[in-house]
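Just one protein chain is left out here, and the rest sit where they should.
Now for chain A:
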Amino acid sequence: MKIATSDEIRAIAGVDTRKCMKCGKCSASCPAYNEMDIRPHQFVSYVQNGDVEALMNSKSIWKCLSCFACVERCPRDVKPAKLIEAVRLSVIRQRGENYLSPDEIPALLDDETPQQLLMSAFRKYRK
């Protein structure tokens, strides 16, 4: 498995890990906390410290419910769930068949699909 860099994870998530003041409110809010081997607050420091490999191999990325309680409550606007999602995506992308090419987009367009969905899908799955 190709290991993503911290910069890639931060870019995908749109998160500045330096903003974290280590209050632990994310882990305090997390309903899946006990299922996780690496906890939400640790995701922030792992990315900040460059240890993305441990995160990509953790089971936490499959346990996060994406409930976004940590994002909602974080007093520093760090968005831990987005980091977890970014790590999860960098694992998923390498499993193949998950790519979106520009040619496929016209076929996906219909009146019901929000354009933003396609935009973000394309951003996440383009390579």
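The rule is simple: a residue touches a chain if its C-beta (ideal position, glycine included) is under 8 Å from a C-beta of that chain, and two chains touch if they have at least 3 such contacts; residues count from 1.
Quick note on the criterion: contacts and distances are computed from a predicted model.
Considering only "NADH dehydrogenase subunit I", "Hydrogenase iron-sulfur subunit", "Group 1 truncated hemoglobin" or "Carbohydrate ABC transporter membrane protein 1, CUT1 family", the record for the omitted chain gives "NADH dehydrogenase subunit I", by its UniProt protein name.
Residue A:Ala69 is the one among A:Val15, A:Ala69 or A:Val91 that touches the chain not shown. On the side of chain A, touch with the chain left out of the figure occurs at residues 19, 21-30, 33-34, 39, 41-42, 69, 73-77.
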